[in-house]
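In what follows, a single structure is set out as structure tokens and then discussed.
The complex is shown incomplete by one protein chain, all other protein chains being positioned as in the whole.
So, chain A:
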Amino acid sequence: MLEQLDAVMLARIQFAFTISFHFIFPAFSIGLASYLMVLEGLWLKTGEEVYHRLFRYWLKIFAVTFGMGVVSGIVMSYQIGTNWSVFSQKAGPVIGPLMAYEVLTAFFLEAGFLGVMLFGMNKVGKGLHFFATVMVALGTLISATWIISVNSWMQTPVGFAVNDKGQFVPAGSWWPIVFNPSFPYRLVHTVIAAYLTTAFVVGAVGAWHLLKDRADPGARKMFSMAMWMAALVAPVQIAAGDAHGLNTLEHQPVKVLAMEGDYAPSPDGAPLILFGLPDDAAAEVRYEVSIPKLGSLILKHDPDAPLPGLTDYPREDWPPVAVVFWSFRIMVAIGFAMLGLGLWSLLARYRRRLYDWPLLHRAAIAMGPSGFVAVIAGWVTTEVGRQPWTVYGLLRTAESHSPIAAPAIAASLTAFVIVYFAVFGAGTWYILKLMGRPPEPGESLPPQVPQRAAGITPAAGVGAPAGKE
């Protein structure tokens, strides 16, 4: 194991660590921004105080989450250059402009609307404030779109030429690059994942307060909304994941075979391997528990359709199968557990016990962080699964990294681990403290003291002439 910890492996671990940590925050803030939009919209439409209360409650949590997303995001824009300089140089002309657009739109969002949303509640009209909230929600989605486009192009590169310096350059139009073959599937799957992640956090917070006081109107409302999301969106996500899988089979068959654990080709239809221990050296799954033909039924929608095996491909093009195999199973298991909780909530609604079934509430609390686990497991599946390439089929990971010696990368990795756990651990603690309090009538706004996750904030500006609060 130790001799494998060379510079490339350390650089990969460092990138995996910093981006996983980073993505936890946007996974939550993308969903929360849309949830806030829905809450404010419902408040404006119905005039019910409880929506206003919940809006203010979650707004405070959003402020802290967004701040940590920004800080950990700055690191990402430099990680690519520090650890993957060869990749940067070769792919920069294609991915650079897409990432620059992400920065520019994020700028615009921050500078324009986040401040109004966070601090402008009493300073601008209701309509204008709602407009700001909508723009923030839209902005998080636009940001996600650019970044997913970059990632998808690396997975399914099209629309490029290679110039005399060995760089990938746009061959003509940018449309095929931005809307590359895996982009729509990945975007839908990722955004729904963010929505589900948020729904389960909201549901857990609601359930927590229901256990203490089942009459709490705020807790009832948020628990009910979250459980609707679980019941309705979890099946959509499973369908989206299936479509994404078919797309991956078309463009990155090796990744899918690793996810399935299919070492040997299956000319008469592949089984679905439920569990087992993948063994790359022996090219087999040991202690395999499988259902015949189901693999082909899922992947080809035909039980007898032949599927290739990993052994049909050169071994140097295999990803580490065990990691992909297991992370995929974790993700799928959580997906079905989410569906299960959603169905349970429908049963509870039918029996009129939604707010009066402590076991359901405890299960919802236990499932609270499940979205984060599923999101990270999903990214591990797709990112480890596309190894050994950074630009799929064209540029190997081993040929992408910076000319940096292993000790330097090991030292910086250690520093990142210590700092991230300390800093974001503290942030998570503050968020949990906010969640531990029930939403109250006349819920306060984010503190007007300098807590400034939010770009240059005209909002506070709008407040300036209004005097002290």
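Assume a contact is a pair of C-beta atoms (placed from the backbone, for glycine too) under 8 Å apart; a residue touches a chain by one contact, two chains touch by 3 or more; residues count from 1.
Just so it is clear, contacts and distances are computed from a predicted model.
Enquirer: Under which of the names "Cytochrome d ubiquinol oxidase subunit II", "1,2-phenylacetyl-CoA epoxidase subunit A", "ATP-binding cassette domain-containing protein" or "Transport permease protein" is the non-displayed chain listed in UniProt?
Expert: Not shown, but named in UniProt as "Cytochrome d ubiquinol oxidase subunit II".
Enquirer: Among A:Gln167, A:Ser290 or A:Thr311, which residue is in touch with the absent chain?
Expert: A:Gln167
Enquirer: Of the listed residues A:Val8, A:Leu32, A:Leu54 or A:Ile80, which contacts the missing chain in the full complex?
Expert: Considering all chains, including the one not shown, the answer is A:Ile80.
Enquirer: In the full complex, which residues of chain A touch the absent chain?
Expert: Touch set of chain A with respect to the missing chain: 64, 67-68, 70-75, 77-78, 80-82, 85-86, 88-97, 99-108, 110-112, 163, 165, 167, 169-170, 172, 174, 402-405, 407-408, 411-412, 415-416, 419-420, 423, 426-427, 430, 447-458, 460-464, 467-469.
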